[in-house]
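Attaching a single structure in structure tokens format; questions to follow.
A single protein chain has been removed from this complex, and every other one stays in its place.
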Amino acid sequence: MLTAVFWVLAVVAVAAGIAVFTVDSMARATVALAVSFVAVGTALLLIDAGYLGVITILMMLMEMGIMAVFMIMYMMNPGGLMPMSMLHNKRGALAISIGAFVLLAAGALLTPWPQRRGEPPSDVTRALGEAVMGSKMLVMMSVSAVLFATMVSALVLATGRGRYDGDEAPAAEDAGGGA
Amino acid sequence: MTASPAWAVVPAAALVVVFAGAAAALDGVLDPAGRGRPMSGRLGRPLWETARLLRQRRRTTVAPDALLWRAGTAGPLVVALLMAVVVPVGGITVADPPVGLVWFNALDVALWLTVWAAGWGANSVYGLVSGYRFLSQALAYELPLMFALTAPAVAAGSLKIGQIVAAQDKTWFVVRMPAAFLVFLVAVAGFSLWGPLAYPAGRDLAGGVLAEPSGVDRLVLLAGRYALLTVGAGMSTALFLGGGAGPLLPGWLWSLLKTALVLAGLVAVRRAMPVLRADRVMRLAWLVVLPVTLLQLLVVSVLALGGS
Amino acid sequence: MNLQMFLLLAAALFAVGLFGALSQQAVVMVMMGLELMINALVVAGAAFWYFLTPQAPDGQVFVLVVLAAMTVEMAMGFAVTTLLFRAKDADMTDMAAELRG
Partner (left out) sequence: MVLTQLLGRWAARRPHVLAVAAPGATAVRLAVEVEMARIGAVAATAPSDADVLLAVGSPGDELRDAIDLVWSQLPGPRVRADIDDPAEAGAVLRQVVRQLSDPQRAAEPDRRDEWAERAPDTHGEDMQMPGGLMMADRGPDRDALALDVLTVPLGPVLPDWPSGLVMDLQVQGDVVQQARSRILSAATPPRPFWDAAGPGASRRHAAAHLDSLQRLLAVAGWPGMAWRVRRLRDSTLTDTPGPVLRGHLAAIGRRLNRSPTLRWATDGLGVLTAETADRLQVSGPAARAALEGGDVTARWRRWLTETDALLAGEPAGPGPRGRSVPGRPASAGLLAAADELAIGLDLAAARLVMASLDPDPDQLAAAPEPAEARS
């Protein structure tokens, strides 16, 4: 039963992934990517990775929401009213990616994976939380530093003029309203 | 907390629909435009509206993205029902997964895309703008909401909603974290496009996301708004108001009573103030509400450390 | 369910993402390809954790870090796109190539 559910989710995830690059409309591509992530997140729920699965869904849906803003800002034809292909060097890319798939799949199937050691703890999420706050604290601290640096540099890159220099920056706070 | 068999989703969904209908009826009663008209006419408003919309044709627009549009309009109702799965009524819940709180949060984020798609799909300026209005409003309320959700989780030491309810056996969390409770309610209004946060469904844009859909599409979208309010009220009961705790009456009844009370408050707030524009909400959220929520979280964490 | 099934899914997602990243012109679309490849990493990481070493939390922590990386990639991607768009009015990778030097 669970296996069947997994295969359905897997097919949805991959099909939605393919749809991202085959549909005409950027809006649909964004939603397709979101669907792919939701399918993957749900698949993670099947293997007791509840927190990871749900957090994947949460973060990716949020990201796709933001993506929708940028896509309409910058893309020509985001609604796909004009059928057009945005691909270039399609054949080469296809060959490379099929090659990659064959290699990876062969590796996955042929490698003699070691036996499973132990059982998942009864409360997986708690174990994760304790690891993050305990033994893996250093990792998380560096991750948060990276996140902070990203926020700052992304802002610096994206803001054309300094917020605080020159003629009064018009209404910094209504950036959201003016999307 | 007892998890229920799979068929429990049916009564849960029915409960959501009944409460949503009651909320709509209350909205009709509170509407000053109905004053002087017989009470039966005001209470029956959800019925008249439903009949109207069932009779009405669905319409199309010029070059819509029909798939995204229909999916987007159905989205809020679907999200509300999926949220209802983890909302306990007394000691009973459809499911009580170990990450129930994150489940709720992930679903409210799912509204980002669905409401946006509902606006985008119609290919009309009003819809498009309202979709973006929702995103900008969501950016304002989402982070405070996340921290407001974190507070009860920290206090209870669990993301499991059953345990959060159980941790309130001595004092309700609303006493310990009033700011988080308030922020949560505002966020519920935000993702339900309700009251002062109905900006994406604003009258100034001919109804915003509601500008184009008609017939069943409109019915589902409107029902989704009320259902989201309902589920939000139910969740606030579980997270902050002690769930089914209370004297004399059985737990499920207490849960329903508290939910009804919160829901009535949410419905009433719509009459009390105008709609806020997203830029104002954004400023308030980031400059005032977010620091307050973080402070609240700090207090709760310190209390939790002291308690353990 | 077993490890091989999850790894197959991961391989398929990775291949699709690779195809997108290689074949797309728009910067935003290339980013979508990268996202899909990272998505594959999430699947693989979680599967390794569950099927090989469920006792140790490292696998889960790895997936969390990957998710964080995904966010970073997205944020920087959007920032760079905005920059390119303003500087050269380009949202295509071919056009961005001219920016070199």
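The letters A, B and C name the chains in turn, as written, and every chain counts its residues from 1.
Note that contacts are C-beta pairs under 8 Å (C-beta built on N, C-alpha and C of every residue); 3 or more make two chains touch, one makes a residue touch a chain.
All values reported here derive from a predicted model rather than from experimental measurement.
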item: Absent-chain contact - pick from B:V17, B:V183, B:A198 or B:A245; value: B:A198
item: Chain not shown, touching residues in chain B; value: 31-34, 37, 41, 44-45, 47-49, 51-52, 54-64, 125-126, 129, 132-133, 196, 198-199, 202-207, 210-215, 218, 271, 273-277, 279-280
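Operating definition for what follows: only the chains that are shown with their structure count from here on.
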item: Distance between the centres, which are taken as Cα means, of chain C and chain A, whole angstrom; value: 7
item: Chain A and chain B, separation of their C-alpha mean positions in angstrom; value: 26
item: Mean-CA-position distance for chain C and chain B (Å); value: 33
item: Chain A, residues touching no fewer than two other chains; value: 30, 51, 55, 66, 124
item: Multi-partner residues of chain C (at least 2 other chains); value: none
item: Contacting residues of chain B [partner chain A, same complex]; value: 63, 65, 67-68, 97-99, 102-103, 105-106, 109-110, 112-113, 116-117, 120-121, 123, 131-133, 135-140, 142, 159, 277-279, 282-283, 286
item: Interfacial residue positions of chain C with respect to chain A in the complex; value: 1, 3-20, 22-26, 28-29, 32-33, 35-36, 39, 42-43, 46-47, 49-55, 57-58, 60-61, 63-65, 67-68, 70-72, 74-76, 78-83, 85-86, 91, 94
item: Residues of chain A that touch chain C when the two form their complex; value: 2-3, 6-7, 10, 13-14, 17-18, 20-21, 26, 29-30, 33, 36-37, 40, 43-44, 46-49, 51-53, 55-56, 59-60, 63, 66-67, 70-71, 74-75, 86-90, 92-94, 96-98, 100-101, 104-105, 107-109, 113-114, 116-121, 124, 127-128, 130-132, 135-136, 139-140, 143, 146-147, 150-151, 153-155, 157-158, 160
